[in-house]
Each structure stands twice: as C-alpha cells, then as structure tokens.
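Apart from one protein chain that is not included, each protein chain of the complex appears where it belongs.
And then chain A:
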Amino acid sequence: MATGARKAVYPLFQLGGPQLRIFRPNFYMLVVRPGVPQPEDTVQFRVSMEMTKVDIKNYLEKIYNVPVAAVRTRIQYGANNKRNHKNQRVKKPDYKVAYVQLGQGQTFQFPNLFPEKEQDTETRSFDDFKNTYMEREKQRQKGDPRRGGVPDWFGL
C-alpha cells in the first residue's frame, strides 16, 4: 500500500475514517550511546524526523518485539556555523532523538562494539618492520657515535 512511508502523501483522516496502516515503512532507527548517563531502562535512539511517539512504540513492538513503556522525543538542531573552502555555510543535519523506556523491567547497557582483538600474523609482521625502520631512521639522525653526541655543525 503506502510504498515507503517517508516522503509519502498519506490519505486524509476525518472522524470515523480508517486507521492509517503503513505496510513497508522506510523509517530508520538507530541506537546511540547516550552522552549523558541515562537510567538503566532507558535506551537512546536517533529516529527519522517524521516518526511520532506512537510510531516509535509500534515500530519497536511489532518489528523488534521489544516491550515499550514510554517514549519521549525531541528534535536536535544541527548547527550551521561551519564554513567550507568557499566560505559557504555547511549545515549539520537535524535529527530526532527518542528516549525509550523498556517495559517488563528490562534493562539495557550500550555494548562496546570495538573490543581489543589480538592481532593476526600479518599486522604483527608489519609492526616489526615499522619498528626496525624507525630505529634505523633515528640512528641516521643521531650522527657519528665517535663524536660523543656533539653535532656536526661544530668544526672538527
């Protein structure tokens, strides 16, 4: 039916009319690490600008099967202060932030998506190569060891 709910024209709603149903929603939602520490049950999302609190609740419950107790949203204005090489103002895009409180006593902690992994043989050999090269460069810059650390500028 409504192909792509973003940038779509919805049918007009009048009292007693049918409930709007969107069959293949194009809305995105992504989890972000909160800048300010949030309570245990609160998850912070960045959502499409056109989504409402009811939309977010239904989205999470139907598509992700996550119980939602409450949703609060706000729109973050992206600044227009930066300038490019032509001195034109470059705008950072606006985005909507949603704070979702999970139901049924669930908690959520944003995981660490970049854990330290042990390096494989390829990278290790490259690091060794790099270290030997750096040592050789430092030796060359030091100068003649027989002069006892005195720079070449001084005669004799």
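Criterion: contacts are C-beta pairs under 8 Å (C-beta built on N, C-alpha and C of every residue); 3 or more make two chains touch, one makes a residue touch a chain; residues count from 1.
By definition in this document, contacts and distances are computed from a predicted model.
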Hey, which one's the missing chain according to UniProt: "Aldehyde dehydrogenase", "Adaptor related protein complex 2 subunit beta 1", "Insulin-like growth factor-binding protein 7" or "Large ribosomal subunit protein uL29m"? "Large ribosomal subunit protein uL29m"
Hidden partner sits against chain A at residues 3-4, 9, 11-12, 14, 23-26, 28-33, 43, 46, 60, 63-67, 104, 106, 108, 111-117
